[in-house]
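Taking it in order: structure first as structure tokens, then the write-up.
With one protein chain removed, the remaining protein chains of the complex are shown where they sit.
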Amino acid sequence: MYFASDNWAGAHPAIAQRLTEVSTGFSAPYGASALDRKIEQRFNELFEREVAVYFVSTGTAANSLALAAVNRPGGVSFCHREAHMLEDECGAPEFFTHGARLAPVDGVNGKINPHKLKAEIERFPPDFVHAGQPMAISITQATEIGTLYQPDEISAIAKIAQAYQLPLHMDGARIANALVALELTPAEMTWKLGVDIVSFGATKNGCWCAEALVFMNPELAKDLPFIRKRAAQLLSKSRFIAGQFDAYLHDELWLDLARHANAMAARLQTGIVNSSQARLAWQAEVNEVFAILDKAHADRLQEKGAVFYQWNPPRAKPGLLAEHQVLLRLVTSFATETEQVDSFVELLR
Amino acid sequence: MYFASDNWAGAHPAIAQRLTEVSTGFSAPYGASALDRKIEQRFNELFEREVAVYFVSTGTAANSLALAAVNRPGGVSFCHREAHMLEDECGAPEFFTHGARLAPVDGVNGKINPHKLKAEIERFPPDFVHAGQPMAISITQATEIGTLYQPDEISAIAKIAQAYQLPLHMDGARIANALVALELTPAEMTWKLGVDIVSFGATKNGCWCAEALVFMNPELAKDLPFIRKRAAQLLSKSRFIAGQFDAYLHDELWLDLARHANAMAARLQTGIVNSSQARLAWQAEVNEVFAILDKAHADRLQEKGAVFYQWNPPRAKPGLLAEHQVLLRLVTSFATETEQVDSFVELLR
Amino acid sequence: MYFASDNWAGAHPAIAQRLTEVSTGFSAPYGASALDRKIEQRFNELFEREVAVYFVSTGTAANSLALAAVNRPGGVSFCHREAHMLEDECGAPEFFTHGARLAPVDGVNGKINPHKLKAEIERFPPDFVHAGQPMAISITQATEIGTLYQPDEISAIAKIAQAYQLPLHMDGARIANALVALELTPAEMTWKLGVDIVSFGATKNGCWCAEALVFMNPELAKDLPFIRKRAAQLLSKSRFIAGQFDAYLHDELWLDLARHANAMAARLQTGIVNSSQARLAWQAEVNEVFAILDKAHADRLQEKGAVFYQWNPPRAKPGLLAEHQVLLRLVTSFATETEQVDSFVELLR
Partner (left out) sequence: MYFASDNWAGAHPAIAQRLTEVSTGFSAPYGASALDRKIEQRFNELFEREVAVYFVSTGTAANSLALAAVNRPGGVSFCHREAHMLEDECGAPEFFTHGARLAPVDGVNGKINPHKLKAEIERFPPDFVHAGQPMAISITQATEIGTLYQPDEISAIAKIAQAYQLPLHMDGARIANALVALELTPAEMTWKLGVDIVSFGATKNGCWCAEALVFMNPELAKDLPFIRKRAAQLLSKSRFIAGQFDAYLHDELWLDLARHANAMAARLQTGIVNSSQARLAWQAEVNEVFAILDKAHADRLQEKGAVFYQWNPPRAKPGLLAEHQVLLRLVTSFATETEQVDSFVELLR
């Protein structure tokens, strides 16, 4: 019963197999092989336009390089207060940008409130050198708490980005889960709404180690080859990432895997609701379920072998928990089996 | 006939297979799994002492993090003028250390001359704030031009390192090739001679993407977990690297692969010498052969399908080439086959 | 009627005169002159212990170097949400620390609330690499909104600093104003309460350009000479700063100047209260008065020659202003004359 995170899963067999297949023979390193080219082309098709794609080894690298690409002296990027890049990357965005700042923006359900975003940006009048200068906006889709920006919500943020001439970045560590839940294409959920840069995560959804940084406008990425190389993120045997994507993006495997993870979360959620032993903290929209229950009960579940985190409640919800209660985060993945879900629900009851 | 670099090879089948095996099931991410622990233990055995091991995704990351771990304000690290970290990492060491400097040291055969090293260090009197302060010495074993530091040569440099209280780093991108050529154990070639930190490369020698940064004295690495994480080098599904090492370090596979690569280079070298169409620039000691021949001939070889680089001659050897000549770098790997070597030699004649 | 900031004033005549006196003859640069030594000794007396003193050219440099001296990878420093280093230094602290983070802490009256401070620190469990690690606490005395930490309030924060082994920094851009208002000695207001590092500002209080970074424990500053030099803050003709301090710290000049500035603020405050045209936003404790009045009235004052800023209300006081109102910041200095204050009050009526 592994619900700690989707990165506890391994790799999907089809991906492992494809990786083995591309393991033989010689090919040009550093992203110059035919297979690298093929996958880059695949991304063009996926996004229905010519994009610039850079493979990197971690989601943190993708997010941080996205900001580095649009870096400005005294720059300030705006993201949700609970954003992964702000809370869980040990200052990597600041490191990659040589000290540009992340400014937290509040908003319910893990999503940036556009009015608050505008107010935060307005704190930086143009040419007021003391405060610094805005440089980017970043949203996470699906969010860190398993919710989704609806298309019109992304649009509203993109309009602000455009008004202030700020690039809009999407941290898509769980982008597949979002796409299948919203029934949108990559193009529809990104540049058609005004998103400029995407951290396209595949590791959590069935790969070993495959992240792509995608620029909708390649011009924005013109310095990226140097930025990536000096950040030690240019992999020599790059077909190793290309090979994973080759299987992942083939024949909708990636969407199928995400659908499965989401379905497992939905099943888990139903089980929790019906258990009457816990309640949902909020409605899961992808593959993360947040539930509230007694700490004693949570501890017991863990003792009996259920693996999950007791999570810090969002700052936006200070009164969420009663004193004896804890918040559980339960994450499903492509590898989660129905039996695991059912066993957990059984145990919960 | 692929001799451009050992990173043109793929992964050894045993490694691909092991990777597939560890792909199933759930396990703790971020280096916390049982498999990660096992490999760490394996490194302890390998080095015959308790070491601190950190997996990273590129050799550049390993080298740069090594310096970051011993960083000082205004710090200066000393390495050979042709060192990979100085010539081929796009300033990553400077990036990871926030601008610490690499000072080139001359020396023949790709190796630091200890007298020149001492003279360079002496340019930085203690407490002379204008010049900066020494912070590390780095050697590459095997060197960038396929030569080897003999144990006494490493010792001589280590003595200087100790005299100035500087940590000694070894860039071991081809450490296996060096070990088998010198018939030394990892312990004998490193800490027993005074080496403090090792970039233990496995990618070039049969892995997909597996590099380990090894500190002989774990105390020196006490900040490394934070340094690595913020450098975006903490892999989530870290067993993916651990899995590669599991096969690589099993049953001497890694040493066998290196022996094969070295043997192919030796065969290639003999072929070149006997061809009377080219001469060796210097004696290859591991898996890199450098040969001098007419540019017209080199171009023809490439046209006929031989893949290699026409290399910049070392600065230390300004008169190496006649005007019509070029320097060839020919790298063999675990995947190089006898037939390839023989075909190349045939073509050369 | 200049109340925009205390940095609108020039230099006190005694300081200008002393500077002229020390202008002749030759003396060792880079802080090595007898005058530099004399002033360093003067700081030892002032703080009643052996301190390490470094002259720098701006308060921003002092604050940023203070953090750089205690820098840690993934480091997080805690300061008040309205702190100068967070709001008005264009990311200099992040730049000097290579991307360490400033975490805002809330609290009324411009002062860190110790309970909130503790809660923020607790968000960084030891060894939880994803979040980063605490590295320092910084308070401003007097605060950015003209209030004062009482000794017991500093103590309370210092106890937290000690509990988490974090150095405690005091931004003393207006330290003289605080000292005379609280009737404390430098020792009493700093290390005797647990403060470790002080940005000792003199520019605002009568110097041209004279800031000192003072470490109560010189051991904490052992890398500072290199850190300062590479930050371009080691002045060649350093006696120029020493000369200013020589007059400034002589015969209590600095305290007299601060007393005058504070007295002018008190007079201004009384005038405002009695005018019945404005009300105090809060009680001024040093040389900054914050008043609330109608925007139309404020605009009129500015048209008639009063120089001041209409200030952003603190985030901690969201309902401070009615819609037609603005917040005025009025700063007095050593150079403010009674007539200016009275003219302003007259105009206000």
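Here the chain labels run A, B and C in written order, and each chain numbers its own residues starting at 1.
As a working rule, contacts are C-beta pairs under 8 Å (C-beta built on N, C-alpha and C of every residue); 3 or more make two chains touch, one makes a residue touch a chain.
Note that the structure is a prediction, hence the values are computed from the model and not measured.
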{"item": "Residue, one of C:Pro29, C:Pro114 or C:Pro151, that touches the chain absent here", "value": "C:Pro29"}
{"item": "Option from C:Val51, C:Ala92 or C:Leu224 whose C-beta touches the chain left out", "value": "C:Ala92"}
{"item": "Residue among C:Thr58, C:Ser155, C:Asn217 or C:Ser343 that touches the chain left out of view", "value": "C:Thr58"}
{"item": "Candidates C:Ala16, C:Leu220 or C:Leu320 - the one touching the absent chain", "value": "C:Ala16"}
{"item": "Where the missing chain touches chain C, by residue", "value": "2, 4-5, 7-11, 13, 16-17, 19-20, 22-29, 56-61, 64, 89-92, 94-96, 203-204, 208-209, 226, 229-237, 239-240, 307, 335"}
{"item": "Residues from chain B at the interface with the omitted partner, ascending", "value": "73-76, 87-91, 94-95, 97-102, 123, 129-132, 312"}
{"item": "Residues of chain A (touch criterion as defined above) contacting the omitted chain", "value": "30, 68, 72-74, 98-99, 127, 129-130, 132-133, 223, 225-227, 229-230, 234"}
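Simple rule for what comes next: only the chains that are shown with their structure count from here on.
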{"item": "Whole-Å gap separating chain A and chain C, where each centre is the average of the chain's CA atoms", "value": "41"}
{"item": "Centre distance in Å when chain B and chain C are each reduced to the mean of their C-alpha atoms", "value": "50"}
{"item": "Distance from the mean Cα position of chain B to that of chain A, given in whole angstrom", "value": "34"}
{"item": "Shared interface positions of chain A, touching two or more other chains", "value": "89-91, 94-95"}
